[in-house]
Every structure is written in C-alpha cells, then in structure tokens.
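Apart from one protein chain that is not included, each protein chain of the complex appears where it belongs.
Take a look at subunit A:
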Amino acid sequence: MNAGEVTVKHSITFMLDGQAHTPPPFAPDTTLLNYLREHLYRKGTKEGCAEGDCGACTVVVADLQHGSVRYRALNACIQLLATLDGKALFTVESLQHGKQLHPVQQALVDCHASQCGFCTPGFVMSLFALYQNQPNASRLQISQALSGNLCRCTGYRPILEAGERMYEYAHAFPNDDLAETTLITTLTQWAQQPHSLLLEHDGKRFCAPTSLGKLAILLERYPDATLLAGATDVGLWITKQHRDLPTLISLNKVAGLDQITTHAGWLEIAAAVSLEAAFQAIVAHYPSLRELHERFASLPIRNAGTLGGNIANGSPIGDSMPALLVLGARIRLRKGDATRELPLEAFYLAYQQKDLAAGEFVEAVRIPLPNAATGLLRCYKISKRFEQDISAVCAAFHIQLDAKERVTEARIAYGGMAGIPKRASHCEAALSGQAWEQASVTAAMKALEHDFQPLTDMRASATYRMNVAKNLLLKYLLETTGESVSLYATGVQA
C-alpha cells in the first residue's frame, strides 16, 4: 500500500456497550432506529415522529475530538446506520450498571419525571450526553440540552429538576473511567487507520470516501448520487417520502471537511462541520448571534446537521443564511479539482434554484471575521415556539454608522419572506446615507413592501410576515440605540 492510500471497507464497525459491533450486511438507507429496534431488538429507543422533531429516539454517539471523547445526542430516526462507522453508540439500554441505575436514570425516577414513559428514554439520553460533557449544568443549559425532546405528560419541571440533581448521584455510581479509557483506546486505534466505505446491498450503495479526490471521482461516476452529511434532511426523504436513493455519498470521512479554520480575516467552515460546532465558532466572533444559535433547531439536530447542508439546501426558511448574507459570507464550490468562490447571495437564484452545477458541491463557507468595518450586527428569529421551530421570519441587520450616526452601509437580509433567503435592497437603499433614527427607519420599513411579497402558510400569514419584518427593523434601531426590547433577556434567563 502506498503512503496516503487507505483501505476500502465493505462493512461498518462501531462500539456498542464496550464491544466492537459489526452489523451484518444491511440496506444502505437503513436508519439507526430501525436497526436498533428491528435487528438488535433494542426496543428502548422509540419512534415518535421519524423526522427528528420529538426526541423519543435520542441516542448518544461518541467520537474523538482532539483526543478526548465528545458525546453527542442524536436522533436515531433520521441518522443512517452507515454513518456510525468508527464511532461509539450508547442507547438507553447501555447505561445501567448491572441492576444499578445510571445517575441520570435514578434522578429521573426520584424526581417523578416520567409519566407515560414513551419519551423518557430520549430524555435519559439527552441528559446522559449533558452529564458526560459537562460536570454541572445550569437550569438554562439543561433546558437547552432538552430542546429537542418533547414530553406531553409531565410539563417538564420534574425532568429539569432531574437534570439538576443527576450529578448528586455520581459518587454512588461505579466509576467508569476504565470504560472511557478503553473507548478512547479503541476510537484512537480506529482513527489511526482511516478507511473509506463502500457498502452495497440490493443494488443500492453507500460510499464514504476519505479524500476530496475520491469524492470527485465518485461524484463523476454517480452524477445522481445523494450527498449526505448530517442527514437531517435526507433522513426525511427516506422515512417520510420513501424515496429511492440508489447512491448515497457521505462527506463525513473526507479529510479536512470537518475543519473550522481561521485565515487572514476569514473564518472558514468546511462542509461537514456540524451546525453546533459552526455556531460555536461563529458566536465566539459575533456574540449577538447567540440567540440565533440557541433557537436554531434543537441540539440533536445541530449536532447532526451541517452549516454547509443548511446553505446548500437553500430553503427560504433556512436560518443561517440571513446572518451570513449580511456578514458578506462567501462560499466555495467544488467540482472535481475545480473550485470557485462566490458571494453567498449570488448562490440563490430562485425558489429551489441555485448556482450549482451537476456534481458540484458546497465545500466551505467563508465568513469575514470582525474588523474595523464591522457594524452593528443583530439577527432575529420569529416563530410560534421559541425553541426548535422553523422561522416565520428571520431577519439579519448589519449597518455601519459614521461619526455622525449616519448609515454608511446597510446590509439587511430576510428569511421566510421570499422564495429564497434574500437581501432587502430597497430597504437598504432607503437607509443608506440617512441618520440612524426613527424617521429613516420608518421610511425603510415602508420600503420593505417593495422588497417582498411574502406568502401565507401554516407558520404565518403574509400580513404578519410583512408587519414583523418591518417591526424587526424598528426593534433593531431600538436595540442599537440603547433600549432593550429582548424577551430573550427577560424570559429565558430570568
């Protein structure tokens, strides 16, 4: 074998309860949940919705991140089994030590935190991930860790309490340092021997190449292949639309695609970086995007889904794009060896139409780092429910003011207002050169009517969308001129 060449494997292996587990040949579109329930007869993990929105199927997947184990809660219903290769899986059945309940489980029992119990395994696993990742979590952190878990019975109070109390049980539970050492050893071993995957079954295939070069070859060979990263969308094509996906090509093993790198003036986020990791990096530079981060889907979805996927998908209600548009983000597209870079706003042509050639994919997004020219950045998401909801309207504002408080540049973008995430050019024009005050904003609010003709659907009416789009501009003015109009500050955190 030549240096740099890696082997191809035709089966997957992952750690389950301290043992390496290799499933027998399976259909490449098999979901992890179906594998658990129908093949391993692990019936503790439940199907509540099969679309990653209820959390009853939550499992924990561990992998190595800079030498230590990272535990992530994921929705097994839309996670593909094949993507577990080289990782460790924990299900609700994994936690007990003999007859002794895990601290998370004991705390839930003692807090009377289950009623019908159907959602409970999912809560156990979300809390288990938190327990493993964090020595003590605040009420807010617990609540955020549970944003992807629906419970219809308890009203959540006892579950949140169990999240606070679970740490108290740690001392009575057998120390599992040894297990973790074994886990690290195995995962490290696996990581040192990277391999690509080619799974074929009944005429369907799943490929996980390890380099951009091999990815390019595969895309050329299978031009109709479905690219897969977090499967938060593709998973639903399988569970809900019953689509035939003859070729799935995963980005997850491609070297470099899981990297966040800083360049001169740019933050570069590669295609397979999870939304959670991406947002952590972005918020570190742009703290005003924190609320957007926390309201973006749920933690298990952010753990699985990727920023690249959100951008490439190009949904008019994708929540990352308005902020990226006003920040002047650019994307790099790759086809084979050829790459090209373009401003994000040039990527979206019309509803479900993108400047993307066959076989081409979004390799990375480049976000300018804050500098002297960075102005006042805010992003607002409006939805029926505060957390884990899809926007009715998402608005991002970024203006620069001169010394006289006049707008030198305005970048304003909205989601949910048109067939694509879109800048509000009339609104921007109305503000440019104007004093940053109520009168200019009133005119700019009016200008929005020339930018957008939103739709009515189950999330909001056209009228509401337009009214809120206008009001958010006013809110932005208020908040950048010293007035707090944030429920986020008063409500969640109180």
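Descriptive notes on the structure:
Methods note: a residue touches a chain if its C-beta (ideal position, glycine included) is under 8 Å from a C-beta of that chain, and two chains touch if they have at least 3 such contacts; residues count from 1.
Please note the rule applied: contacts and distances are computed from a predicted model.
Its UniProt record calls the unshown chain "Xanthine dehydrogenase molybdopterin binding subunit", which is the correct pick from "Protocatechuate 4,5-dioxygenase, alpha chain", "DNA repair protein RecO", "Xanthine dehydrogenase molybdopterin binding subunit" or "ABC transporter permease". When you scan A:P23, A:P121, A:G230 or A:G416 for touch with the missing chain, the hit is A:P121. Residue A:A50 is the one among A:L32, A:A50 or A:L344 that touches the chain missing from this view.
Contact with the omitted chain, checked across A:Q79, A:Q132 or A:T154, is made by A:T154.
Where subunit A meets the omitted chain, the residues involved are 37, 42-51, 53-54, 56, 91-93, 95-96, 101, 104-106, 108-110, 112, 114-121, 124, 142-144, 146-147, 149-160, 240, 242, 380, 382-390, 392, 457-461, 464, 467-468, 471-472, 474-475, 478, 483, 485, 487, 490-492, 494.
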